[in-house]
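With one protein chain removed, the remaining protein chains of the complex are shown where they sit.
Should a chain be cited, it is by its letter among A, B and C, assigned in written order, with residues numbered from 1 in that chain.
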Amino acid sequence: MTAALLLIAVLMLGSAAAAMLRRNLIHSALLLVASWTGVAAFYLWAGAEFVAFAQILVYAGAVSMVVLFAVLLTRQSREADLPIEPATVTRTASAFAVAASLAAVIGSAVATARFPAASAEAPAASVKQIGLELMAEHGAALLIVGIVLTVALIGATVIASNDKKRDPEDAP
Amino acid sequence: MTPLHLCLLISTALFCIGLFGALARSNTILVLLGIELMLNAANINFIAFWRYGPNPAAANGMIFVLFSIAVAAAEAAVGLALIIAVYRHQKNIRLQEATVLKG
Amino acid sequence: MNSPAPAFASVPSPFGAPSGPTVRAVHDQFHGDLLEVSMGPQHPSTHGVFRMIASLDGEQIVKLKPVFGYLHRNHEKIAENTSYLASMPYTDRLDYLCSMSTNWAYALAVEKLLGQSVPDRAQYLRVILAEMTRIVNHSCLVGFLFNDLGTSFTPLLYAFREREKFIDLFESLSGSRMMCNYQRFGGCRVDPTPEWLAAARTLIENFPRFLDEYERLLTGNEIMLARTQGIGRLDPARAVNAGITGPVLRASGVDYDIRKVDAYGFYSRFDFRVPLGDHGDTYDRYMLRILEMRESVKILSQAFRDIPAGPIMDPKAKQRGHRPKAGEAYARIEGPKGELGFYLLSDGGPNPYRYRVRPPSLINLTLLEEMCLGHTIADSVVILGSIDIVLGEVDR
Partner (left out) sequence: MSAAADSFLERAPLELRDWAVQLLPAPLQWISHHLITIVAVLAVFGLFFAFTTVAERKLLGRLQNRLGPNRAGLPKFSILPWHIRHKLFGLSQPFADAVKALTKEDIVPAAADKVLHFLAPVVVVGFSLMTFAVLPFGRNLIPVELDAALLYFFAAGSASELAIFMAGWSSRNKYSLLAAMRALAQLISYELPLILSVVPVVLVASTLSTSAIVQAQGAWTFGVLPHWFVFTPWGFAGFIIFLISALAESNRSPFDLPEAESELVAGHLTEYSGFKYALFFMAEYFGLTALSGLGVTVFLGGWQAPCELLYWVPSYLWFMGKLILMIMLFIWVRGTLLRLRIDQLTRLSWQFLVPLALLNVGNAAFWALTAQWSGPLQLVRWAVSAAIVIVPFLVIGRSLSAGYAPRTYRYAP
């Protein structure tokens, strides 16, 4: 069990780290898909299969597509050829320092924390149970999420739509 | 070390990788993706506590994650739409150069 | 734009505003995010070795440069160093789908230069073969057009099944399926047997049934309508200015058919109509071909009814060694693709001093960018298909 977890962690963290370091945006996006799939694998490992499939469907299926679309539309493929500026180096170094110190703080906190003992057997949550709970207990939250998603969809369309038509007079 | 500790450490690592990306990279898309990674790290915590917490029978942890995924999707959609709008305006998506709010 | 065209005022725009003439060509440096795609010379839909350099904004064409010359083989210069008769087979290779009518145009020019007359039976035969060629060309064209529209070959093979029957007749008459080399100065090369005429007549009688089937299957198809109506509109004034001829011009609503204007051959003896389009879009160009095929069938049945007996060659005509007197001649016919003209300048020698072809394919191609601007890359392929070019004629 632990070996599988470690394997998943290596896949997840390795591809995430590589994604943040690559200069090629498409590679970064695809590596992130691998990382998200690793997160889904972790959910599967923990026994939350519904969430795992939802994670793949939303992240690998939808978010990654939108990200790739954005990358292609903004056409930043040349970035990999540019020289690295000195400002970038200092920013990267300070970002690394911040992230590393945060990792150290949280890591030590986690390592020293004591949690109540877990139940031995894995919790079972059938899809039906999740559905019933979503609809009954968390109905209000579900509604709000629905509204948020709708507003986000409409907002995204409005923001991204190109309402300014190309000026017909900018041609010779 | 219990499995719960291990899971939490992994999520810490993922969170910090996301943070590093969000701080270090100048490309707006990558900053957004770094934030997505941080969200995912939080989700891992939810699932870990659901799995190894005191009351695993309630599906609360999973439901939290589902909501979080939905919100993350909305965030990605709006964020990328904003990036495209910014790009259309100044032909560039470098974070340092998006300094004006006027369009 | 020289003058607004009232014919286009009421074009329907079901899928939002028509992405038509609002976009003009972009020739400046400020549109950095354009994608330049080279379509051709090796491309399945450019009908040969033709190349379009398209600049795309997303999928929309903002600039399109046609490039030709890949098939140039010096036809005109070769003809100036060859005897008049020996050029006849070369003209087959101009528009290799329609060698019968290309032959006729060349023969007409030389006959004009020589002052040669043609017997009645040969005139009728020429009309018969030219109209059959028109049917062959148009049925090929509608087949290829559907292929460009993205069917997996089905309409093309239906059209080719019919074309095959015509080509078989050409073969049994002239010995060659496509390079017929049939016309001579002063008549035709071989006299068709009565069986050949009977077979051709049956074929023509059955042809409308094929057209009905084809139209029932395809013309009303919703996707076909959505892909072709309002796409690639050609303004009549611009078309006339650019010298566009043939079905492409008539689809824009200009009544200009050399069969009516010049009444060369015996076309004045036949009763047929000239269909005209009102929108000048791809759909009109497609439908005009269908309607012209129906008119060709009408001409052909009249010709089969009226064809007289007699010689097919003027007995006084020279067979070879033509030496026309010094002078010039220009003869033109309504080829399936438009006005096909031959200009000959003689200095009294055995070879033409100057030989020049007016190819409809090349000239119809000149407004390609105009038609494609603002449409998508997928439409450009369809528009090119609807113009109907043959690279043998474009590049010569």
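Criterion: a contact is a pair of C-beta atoms (placed from the backbone, for glycine too) under 8 Å apart; a residue touches a chain by one contact, two chains touch by 3 or more.
If you're wondering where the values come from, they're calculated on a predicted model, not measured in any experiment.
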Which displayed chains the unshown chain touches: A, C
Selected residue (touches chain absent from view) among C:87, C:103, C:116 or C:229: C:229
Sole contact to the chain not displayed, among C:291, C:344 or C:394: C:291
Chain not shown, touching residues in chain A: 26-27, 30, 33, 37, 49-50, 53-54, 56-57, 60-62, 64-66, 68-69, 72, 126-128
In chain C, positions touching the absent partner: 12-15, 35-38, 43-45, 56, 59, 146-154, 157-158, 161, 219-227, 229, 255, 257, 260, 273-279, 283-284, 287-288, 291, 376-379, 381
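As a convention for this text, only the chains that are shown with their structure count from here on.
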Top chain pair, ranked by number of contacting C-beta pairs: A-B
Distance between the centres, which are taken as Cα means, of chain C and chain B, whole angstrom: 62
Sites on chain C at which at least two other chains make contact: 33
Residues on chain A engaged by chain B in the complex (per definition of touch): 1-2, 5-6, 9, 12-13, 16-17, 19-20, 25, 28-29, 32, 35-36, 39, 42-43, 46-48, 50-51, 54-55, 58-59, 62-63, 66-67, 69-71, 73-74, 76, 79, 88, 91-92, 94-96, 98-100, 102-103, 106-107, 110-111, 113, 115-116, 118-119, 122-123, 125, 129-130, 133-134, 138, 141, 145, 148-149, 151-153, 155-157, 159-160, 162
Residues on chain B engaged by chain A in the complex (per definition of touch): 1-10, 12-21, 23-27, 29-30, 33-34, 36-37, 40, 43-44, 47-48, 50-54, 56-63, 65-67, 69-78, 80-85, 87-88, 93
